[in-house]
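With one protein chain removed, the remaining protein chains of the complex are shown where they sit.
Up next is chain A:
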Amino acid sequence: MYEDGQVRPPYARLEHWTRAMPAELRHLKQAEAEALFRRIGITFAVYGEGGDPDRLIPFDMFPRVFTQAEWLRLERGIKQRARALNAFLVDVYGRGEIVRAGRIPAHLVYRNAAYEKAVVGFVPPRGVYSHIVGVDLVRTGPDQFYVLEDNCRTPSGVSYMLENREIMMRMFPALFRENPILPVDRYPELLRRTLASVAPAKCDRDPTVAILTPGHYNSAYYEHSFLADMMGVELVEGQDLFVEGEFVWMRTTEGPRKVDVIYRRIDDAFLDPLCFRPDSALGVPGLMDVYRSGGVTIASAPGAGVADDKAIYTYVPEMVRFYLGEAPILENVPTWQCARADELKHVLENLHELVVKEVHGSGGYGMLVGPCSTKAQIAAFRAKIEANPGNYIAQPTLALSTCPTFVEEGIAPRHVDLRPYCLMGERVELVPGGLTRVALTEGSLVVNSSQGGGVKDTWVLAE
C-alpha cells in the first residue's frame, strides 16, 4: 500500500471513503457483511485447510487494489505459467522431452506420488491437463511479485472472489460508481465455456457439463453447489453417475443423460474404484476406461498433480523457457531443496530466518516460520528435517506487501497474498481479480484461514 511513506496512488481514492466512515458505521457495516455471508451460507474453509466447516472466514471490507498496468503484467505472467505447466504435463505423460534433455531430474517426475501411470500416453482434448490453474502470489516490491505455489488440481476459493465482490457492491454501491472497477462476474460463464471447449472427440453435440462433488460433508461443498448454480450445470455425486457402454451417464428424472465433461472436485485416488482405490465410494466404476477411450473429459485431468508438487515448483521457470522459449515473467521464490546435502546445510544453519515447508503439505500446517518461532520450536523442527530431509524445502522469509485493513483501532497495514484463477481450454482466460487473503494478526505472514487469516475483495482499476 505504501511507497516512500506515501499511500500508493491506487489507494488514494479510497482515503476519503474511509475518512467518511466513523467507527460506529464501520462496525455496523462489518456486522452487515457477516450477516450476508451467513445468509448465503459461505462458511467453508479455503484450500482444504480442514477445521470447522461452519466457521465464517473473517471478511475485511477494505479492498485490495491493482492498477490496470500492474494487472496486465501479472496477467501475462500467470497465463504464461499456466501454458507452461500444461505443456509440462502433456510432455511427462508423453515422450518426457524435458527429462531427456536433463532439465528436470527423472526421479522428481517419475517417482513422484502424483505421477499417474494410468494416463501415460494420453493427450486430453486440446492438450490441457489443468483447466483451472490457481497461482498463489505475493508482492514484495512495487514491481516484484513472487509465485509461492501453483495449484493445478482443483484450486478452491473462487466462490470467495465472486461473493466478496457481490457483498461489496451491495454494501457500498457508491464505491462502484466512483471507481472504474473491472468486473469479475464473467468467471462462471468463462469456466462453463472453458469446460465445454474441452469436450471429448466422441461428443457430437452441445456438451453436457457436470460438477462431481464428494458431497455435503466436504468443506468446499458450498463452492461446488455455488459454481454449479452460477454455470447452470448439474451438481452430482459419484452415485448419480454410471458407466454404460462407451459413455458416462447421469441419472435424471427424465432418464439417463450422457455427460461429456466432468469438473471433478474429488482427488484422483477416488475417481474410479476399478483403476484407483478399490474402496472408493465417491467415484464412478469404469470412469477411467471411458476417459481414456475419449468418451468423457475429466477436469482437471487425472495426473495433473505432478505439476504442482513443491519439489517440481522449482523447475517451473525452466518449463517456461523449455516449452515456450520465453523468459519467465513471474519469479519463483528462491527455494532450497533439503534433499540436496549442500542446500540442507544452508537451511539448517539459517533456520531462524527461513520458512520451511513439507514438500507435499498444504494449508500452512507442518511448516516453520523461523523469525516467528521460539528456539525450542526451531530445535524440534530441525530434528524433523534431519530425520527426513527429502520431505522439506525452505524459502527466505519474504517482506510481503501489506494492504490497509480494518482493525480494532482503525486502519492498519496487514500482510496479504493473492490467488487468481487462470482458465485453460480453447482459450487462456483470466478475470481481472482473484482471492486476496489477509493475515489479520499484526506482523503475521500466515494468511491461512485456519491460522487467523481473512479475505478481501480484489480490485483492478481501469485506466
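Keep in mind that, in the parts below, contacts are C-beta pairs under 8 Å (C-beta built on N, C-alpha and C of every residue); 3 or more make two chains touch, one makes a residue touch a chain; residues count from 1.
Everything that follows uses one rule, which is that contacts and distances are computed from a predicted model.
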Protein name, per the UniProt record, of whichever chain is missing from view ("Trehalose transport system permease protein SugB", "Succinate dehydrogenase", "ABC transporter substrate-binding protein" or "Transglutaminase"): "Transglutaminase"
Selected from A:D229, A:E246 or A:E442 as touching the chain missing from the view: A:E246
Absent-chain contact - pick from A:A220, A:C275, A:A299 or A:V431: A:C275
Selected residue (touches chain absent from view) among A:R13, A:R26 or A:R292: A:R292
Chain not shown: contacting residue from A:R19, A:K117 or A:R177: A:K117
Residues of chain A (touch criterion as defined above) contacting the omitted chain: 93-96, 99, 106-107, 109-111, 113, 115, 117-122, 242-246, 273-275, 278, 285-286, 288-295
